[in-house]
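Here the structure comes first, spelled out in structure tokens, and everything after it is commentary.
Excluded from the complex is one protein chain; the other protein chains are retained at their positions.
To keep things simple, chains are lettered A and B as they appear, and every chain counts its residues starting from 1.
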Amino acid sequence: MMSLLKGDRGGQIFLVLLTVLAVLIPIFNLIIPEGSAFHVSTYTVTLLGKYLAFALLALSVDLVWGYMGILSLGHGAFFALGGYAMGMYLMLQIGDRGVYGNPDLPDFMVFLNWEEIPWFWHGFDNFWFAMIMVALVPGLLAFIFGALAFRSRVTGVYLSIITQALTYALLLAFFRNEMGFGGNNGLTDFKDILGFSLQSDNTRIALFIASAIALALGYLSCRAIVVSRLGRVAVAIRDSEDRVRFIGYRVDRVKLAIFTFSAVLAGVAGALYVPQVGIINPGEFSPLRSIELVVWVAIGGRTTLYGAVLGAFIVNYSKTYLTGVAPETWLFALGALFVFVTLYLPNGIVGLLKRKGGKA
Amino acid sequence: MSHGHLFSFGRGVFFLAPIFSNQDVLVMSFFSMKNRILPFLIISLILLFSSSSFAETTNSESFKQALELLQSKSYNKKGKAIEQLVITKDERVQPILEAMLKARLFYTKEDKITVIGKKHDDGFSLVSVLDQKDLGVLSKSKLKKIKVNNKLRGVLRASIATLSLSSPDADKRLSAVKQMLGKTNDTGIAFLKAHLKSEKDTAVREKIETLISINDLNSSDKAVKLAAIKTLFNDLNPETRNQLETLKDSDDAEIATASQNALKNIQKKLGFYEKVNTVFFGLSLGSVLVLAAIGLAITFGVMGVINMAHGELIMLGAYTTYVIQQIMPNHIGLSLVIAVPAAFIVSGSVGVLIERLVIRHLYGRPLETLLATFGISLILQQAIRSIFSPLNRAVETPSWMSGALEINPALALTYNRLYIIFFCLAVFAFLYLIIKRTSLGLSVQAVSQNRSMARAMGIRASRVDALTFGLGSGIAGIAGVALSQLTNVGPSMGQDYIIDSFMVVVFGGVGNLWGTLISGFTLGIANKFMEPWAGAVLAKILVLVFIILFIQKRPRGLFPKKGRAAES
Partner (left out) sequence: MNINFKKMLAGALMLSTSFVVTQAFAASHSKETIKVGVLHSLSGTMAISETTLKDTMLMLIEQQNKKGGLLGKQLEAVVVDPASDWPLFAEKTRELISKKKVDAIFGCWTSVSRKSVLPVIEELNGLMFYPVQYEGEESSKNIFYTGAAPNQQAIPAVNYLMDEIKVKRWVLAGTDYVYPRTTNKILKAYLLSKGVAEKDIMINYTPFGHSDWQSIVSDIKKFGSTGKKTAVVSTINGDANVPFYKELGNQGISSEDIPVVAFSVGEEELSGLDTKPLVGHLAAWNYFMSVESKENEEFIKTWQAFIKDKKRVTNDPMEAHVIGFKMWVKAVEKAGTTDTDKVIDAMIGIEVPNMTGGTAKMLKNHHITKPVLIGEIQEDGQFDVVWQTDGEVAGDAWSDFLPGSKDLISDWTAPIKCGNYNTKEKKCLATAK
């Protein structure tokens, strides 16, 4: 593992910080009593958990964009699909505790007079099956989509726009109540996961730690890819696709492998996100949300993995903070931040830190 | 305060006939098949009343009385008043009813004079209905509107139609006959038959004959029935179809086959017109797509800027239309005409500003323009929300843009859609000429093909960039004017069009104006042909999937750029 992080000072600092966070937050939340200055509220824990899931998502975007030059404007789709897979598991865990007390059908299906659970819901009552789906569904979609697109050599803005079309089509599809995913309301009112109540602080902390571990593993695996031969070919593709092809590499296969892995990562992020925020609905498929993702990465600094993580934290924290204190004007501040960063910090905030560090 | 029966006419379809001969007043009623009894009573009363010898002298009294009754609060009484007014056959009646229908009939709070108002800057300029005296301008607060409800509206329209039958204007007579379609009975038909003798206009005659034939379908005489089926063999009115539907299972085999044949023929025709209609719907949806996308075809297609603020530039155009309408509320049509250049200027200047302040620093980094313009779009949206409030704004449609061009009973093309199709083509032609025929256009092409070479040839690339971006943005503004006539004007309206616009441009081939035009119309028509069997949502999903697959086949869109520049 150490060899992976050789020369990656930012990554080292990030992982140390993450470890510290994962250890201290549970202590401060569970052991230190409420009212103490050091107590961390459950609100903060779920918030941080959500940021961790977002950070993992940002990582997946950075991997394909920063290191392979594919600007995906549809990564939100993979995130949402992972989230839905998790949501379906959680939904079936409710059992007969729904408002209609139907042991077999989720509330919204009773509501729409469905007779029986649709075939694609089968198996989701099993946690491990659901977890496989969390990775498989986004992965498979990315594989099929990528196999088509990369073989036909769709590149640049064309690729960006069709990824956007992909998530937009899924958005519209999931909005439809006939699809059997709860339509606009999505899936919500979850009760427990693996038998543990989602409303207890212990479960929340466990989810938080799980997110931290997933992020750390995600980071390490991305790093492993980046420093491997595969990763170096990817960077070469980013810089000049045709030359790499002429040298004799199967460009489409390299792209496909990394793109699929990135989608799986995004799906896992979605699965971690859903139990912590308590709802998954088609809004996650919205193209604007996918664009926002890209903005996180850009603000943090693409081409450094920890930059993506930093970006996710900064943008989401400012959103949380500003929507609370400046509800009427926060969009101005956020918009200005985006413009400012693109204009003056082409390498993101990480670039700024590096420059400062270089001078010192 | 349960109203129960507000007012008791059967569907409001009673007609009081005007004079068509020099006999005494002849009053007749045309009723729908239902609710006959009550209106019948009214009509008998009217007959009694108006045929009496002192009718002429009481008419002016009755007119006055009716006016007073009109000021009452109860819709029931107002209905009676209308009926009374029509009987007087006073020539002042029709303008009163028309004003009432348009909510322009008032009475003054002070002296209770019934007046017709015309919109004026300080309220309404008024004319008394009784003596046509000009009463000057009065503020709105000093007037009380004579309100109408749905049933009254029906009665008003029907009464006006009947009065219009004696109008010298053939168009008015025609629309009066159309109004009666499906609402007539034997008495009405008798009256129409009488009217037919004096009717000179062929269009009106034809319409009346159709009406009579439709009525004949109900005749007990088999020969008349068969003749009617024959005349209506090509008739597309829904009433004909409904009647034939009932006849096709007739016991009489001859009638049954005849009506079945007629129905088959009509269905075939309807099927054809339905296709025509779908094509029209598709063209009009396509023209909206093209309008929304064509500005982007310049900023994104020609300059390579992924302009996420494009939707907001459209929105600025729509708000410009709103502001201009606020400045000149009495000239809605003119304001729309002025809004076109104004929106071009507003959105265009904002575009130039964006280019100068932000995008200029980002050339060569196209993907980053996406991020910066995304930020700009957030700022513009919130700015509009702060200035105009988050509520939608009402943009009025001028009268020449509402309604439909009726080609036949099965095919009517709505005017606003027609205008927008033409407008779209005009904007396209304008843009095309600028790009192909002006020196600016040549510079734009040169810069987009090879920047450094163009500069070496003495083209001031940065100035061209600013102007090009301004042009694309200005066109987006113009699209906003058009869209303000179709849909909501609100802070987030731009977001509804941005994704579609990108799809259209990419599908057509980046950097190709013709591509954008053809792609917009293709997607529009494809969407509309799929909608009937797939539903609106699924149709849209299918179109998106189609685009994704199409791009696999032709990775550079319908009309790819050729040559070396294409690879960069």
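Note that a contact is a pair of C-beta atoms (placed from the backbone, for glycine too) under 8 Å apart; a residue touches a chain by one contact, two chains touch by 3 or more.
These numbers come from a predicted model, not from an experiment.
S.K.: With the missing chain put back, one of B:392, B:462 or B:552 would touch it. Which one?
M.R.: B:392
S.K.: Which residue among B:159, B:231 or B:382 touches the omitted chain?
M.R.: Within the whole complex, the residue contacting the unshown chain is B:382.
S.K.: Based on the whole complex, identify which of B:77, B:157 or B:248 touches the chain you can't see.
M.R.: Going through B:77, B:157 or B:248 one by one, B:157 is the residue touching the chain not shown.
S.K.: On chain A, what residues meet the omitted chain?
M.R.: For chain A, the residues touching the absent chain are 41-43, 46-47, 50, 96-102, 108, 110-113, 172, 175-177, 183-186, 188-190, 199, 277-279, 281, 283, 320, 322-333, 336-337, 340, 343-344.
S.K.: Could you pull out which residues of chain B are in touch with the chain that's been left out?
M.R.: 1-3, 5-6, 11-12, 34, 103, 147, 149-151, 153-154, 157, 182, 238-239, 241-242, 277-278, 281, 284-285, 288, 357, 381-382, 385, 389-397, 402-404, 406, 412, 414-417, 486-492, 496, 528, 531-532, 535-537, 540
We take it that only the chains that are shown with their structure count from here on.
S.K.: What's the distance between the Cα centroids of chain A and chain B, rounded to whole Å?
M.R.: 46
S.K.: Show me the residue ranges of chain A that touch chain B in the complex, using the header's touch definition.
M.R.: Result: residues 71, 145, 148-149, 151-155, 157-158, 160-162, 164-166, 168-169, 172-173, 175-176, 287-288, 291-292, 294-295, 298, 328-329, 331-332, 334-339, 341-343, 346 of chain A touch chain B.
S.K.: Where on chain B is chain A touching in the complex?
M.R.: 300, 304, 306, 308, 358, 361-362, 365-368, 370-372, 374-379, 381-383, 386, 495, 499, 502-503, 506, 510, 537-538, 540-541, 544-545, 547-549, 551-553, 555-557
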